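One protein chain omitted, others in place.
Chains: A, B, C and D, in written order; residue numbering restarts at 1 for each.
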Amino acid sequence: MLIARVIGEVVATQHHSSHDGQKTLIVQPLNLDGTDRGDAVVAMDAVDAGIGDRVLLVTEGFSAMTAVGRPNSPIDMAVIGVIDRIDML
Amino acid sequence: MLIARVIGEVVATQHHSSHDGQKTLIVQPLNLDGTDRGDAVVAMDAVDAGIGDRVLLVTEGFSAMTAVGRPNSPIDMAVIGVIDRIDML
Amino acid sequence: MLIARVIGEVVATQHHSSHDGQKTLIVQPLNLDGTDRGDAVVAMDAVDAGIGDRVLLVTEGFSAMTAVGRPNSPIDMAVIGVIDRIDML
Amino acid sequence: MLIARVIGEVVATQHHSSHDGQKTLIVQPLNLDGTDRGDAVVAMDAVDAGIGDRVLLVTEGFSAMTAVGRPNSPIDMAVIGVIDRIDML
Partner (left out) sequence: MLIARVIGEVVATQHHSSHDGQKTLIVQPLNLDGTDRGDAVVAMDAVDAGIGDRVLLVTEGFSAMTAVGRPNSPIDMAVIGVIDRIDML
């Protein structure tokens, strides 16, 4: 999983039926110091995250499908937690 | 998922039977500002996307197979939505 | 698998139910000489690893879910062993 | 999927039984302009491709296993089509 921040949302009227009623978020992966880690990606929302939230992002298909409760959906990334706090060594 | 633009199509007469009747698209992943993100890849089409469309691209096998309704097909990337609009923070 | 060191823990109150009671660790992948290998990632704990431990990290979803005994969980990385010793050629 | 060219073959007498009778090809991924894209990889052959052919390469495990008709085989890349023509925008 990666730490990421929700920075936007995608609207796609013509889409696969599995995406009906799901929020499609744009998330920016982050380094531990809060700087950007590579470029933003698109992920389904599984925990009702909002724009600006710091979240946990799974980046593998089967995991992501499971996260949104749709095991046969074309989803390869999902937001599965909103982070409260990170405790470091 | 990634944002991408459809830029071409592949014709392969000698192919795996699972690809019969499926469009095989060449898509260029994009950054949020519309610039190219790495190099183009090849993806199956699940939403009848056309050349020039800005689309949502899944890049994982099981997700991609599901997208085209062929759960046992050798497909690792699929176009699953045509993007209307992106709302940013 | 990668060799990594546990360097922190993530606290996320609002999370997917599959993560109840699981430790979510921040781990830093390492090269063989002990230097950092890329940036830290987030992984579920399957062997009760502690901060500072040198561990084995699986980085694929189905493997990671299996590691924590939750085959339908949104988990894409897991800590599956605490390393005692590495014997090199 | 990636576009690639078949450039060699691997011979491995001591191998997993699932590879019996399968051609193991060395393929070089290509950019759209025909230049090399990263380094060569090893893939199973699902369409009787020959050395020198320009092919479609799936790079994900479940897809690749399916391609060669062996759903429980340790195969993570497969050649699934011989390309005739690419139509660009």
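Just a few scattered comments:
By our rule, a contact is a pair of C-beta atoms (placed from the backbone, for glycine too) under 8 Å apart; a residue touches a chain by one contact, two chains touch by 3 or more.
Please read these numbers as outputs of a predicted model, since none were measured by experiment.
Among C:Gln22, C:Thr59 or C:Asn72, the one in contact with the hidden chain is C:Thr59. By the touch rule set out above, subunit C reaches the unshown chain at residues 1-3, 31-32, 37, 46-47, 56, 58-64, 66-67, 71, 78, 80-89. With the whole complex as reference, residues 6-16, 18-19, 24, 26, 39-43, 51-52, 60-62, 64-65, 72-77 of subunit D touch the missing chain.
The criterion applied here is as follows: only the chains that are shown with their structure count from here on.
Shared contact partners of subunit B and subunit C comprise A. Averaged C-alpha coordinates give centres for subunit A and subunit D that are 32 Å from one another.
Averaging Cα coordinates per chain places subunit B and subunit D 19 Å apart. Residues of subunit C found to touch two or more other chains are absent.
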